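Just below is one structure, and these are the notes that go with it.
Taken from a larger complex, these chains appear in their original positions, while the remainder are omitted.
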Amino acid sequence: MPRPDRRRANQLRTVKIVRRFTRYAGGSVLISLGHTQVLCTACLTPGVPGWMENQGSGWLTAEYNMLPSSTPERKRRDNRPGGRSQEIQRLIGRCLRAVVDLKQIGPNTIWIDCDVLQADGGTRTAAITGSYVALVDCLVSAGKQGLLAKDCKPLITAVAAASAGVVNGKVLLDLSYQEDCIADVDFNIVMTGAGKFVEIQGTAEQGTFDKQQLDKILNLARRGIGQLLKTQQQALAGK
Amino acid sequence: MPRPDRRRANQLRTVKIVRRFTRYAGGSVLISLGHTQVLCTACLTPGVPGWMENQGSGWLTAEYNMLPSSTPERKRRDNRPGGRSQEIQRLIGRCLRAVVDLKQIGPNTIWIDCDVLQADGGTRTAAITGSYVALVDCLVSAGKQGLLAKDCKPLITAVAAASAGVVNGKVLLDLSYQEDCIADVDFNIVMTGAGKFVEIQGTAEQGTFDKQQLDKILNLARRGIGQLLKTQQQALAGK
């Protein structure tokens, strides 16, 4: 049975990264992954949360939200982020902190905002991939404004993420929403530019999975993340 | 003293209306007014609020929100819409209800969502002007899907809005954020395609104003709204 959009099992959807989509945040990236579209912005503000004060280090935190019109059925605005949103924004924050040396940025906070304009599966992995680019732009911008020390090089490596899963017994890369709904197993995998894992989250939504399937999933994800890391570099190389 | 962007007193900023910006809502419009950018979507869902049930009529409601990255200083996400947001979304809802015959749409609710991507003054007037276009698209789309009766013509007329104010004693059309901050008087004016007023809201932020100034402001707004109504028609005439 072919995939709904005729992709091969190991094929990502079309990825596009548009930098400087809005003008006020230091980094502002619109990433699209097929129909999925996420606006990722990064800005640096002075000060750190209370529990971090006087530790000579900075902080990075992320927020994730879906616009009401981003889904086929209108989604109610959350007064408070629900369980799913909180889980995702905690994930995004952890993954980006993994590639930033927070001691180097001094007592500042980097805010990553991921607002989903259109949701067709893979919003959290697109958010991580796009936010990394926004983060790079934000750090450059903060450097130019003198908010960071001149020799400050807080970025350790790049980071990107992809989903993979088992659908009808077949291991597939980058699930669309339609595939995600019927997946037996669903993974989100985050890796650095150096080929190491930052996070692995896998759930058997229906049934279970074994070690062999896990290894196939990780291989597929590694391949997809490799491509995403290249797309990030190309976007950053553009003016 | 010239305006910061060299506009004449009676000149609007550049207006652009992009239809079908996202794909899930029946109507989805990105309106830009200079640097101000608002994503306006409209979708129709079955059912009405409890207090309206069994009245043989539909309902239209609006929500307004600014993305955290839409302002020069990052804006905290509201857990609940603050006083300003509530005032604005109530205004948007009233103005669009003024041009829809709600009895014609049956027991359905039209949701207008205005999410500000970039805020440089005039977000509420841009939201009204853009939402009208999204509303037209939404009604057409709902008709095609059979959610509305075939002969249903709920739109009474068009509606658009502009701001105007007094800055340094001079009456100006369409204030940017920079002008708005120092304005003595600040008006938002909403008019229909038939040249009638739907809403007038004017405040002397500093000082007061007299009848003569009011008349000048209304004249300027009428002229600007006329242009906006044309831009709406051109956008709707496009494919």
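In order of appearance the chains are A and B, and numbering begins at 1 in each one.
We take it that a residue touches a chain if its C-beta (ideal position, glycine included) is under 8 Å from a C-beta of that chain, and two chains touch if they have at least 3 such contacts.
Every value quoted in this text rests on a predicted model; they were computed, and no experiment measured them.
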Copy count of the single sequence across the entire complex, 2 present: 6
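Following the convention adopted for this analysis, only the chains that are shown with their structure count from here on.
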Approximate Å spacing (C-alpha centroids) for the pair chain A, chain B: 33
Chain B-facing residues of chain A, complex: 22-25, 28, 35, 37, 39, 41, 43, 45, 63, 65, 67-74, 77, 79-80, 111, 113, 115, 117-118
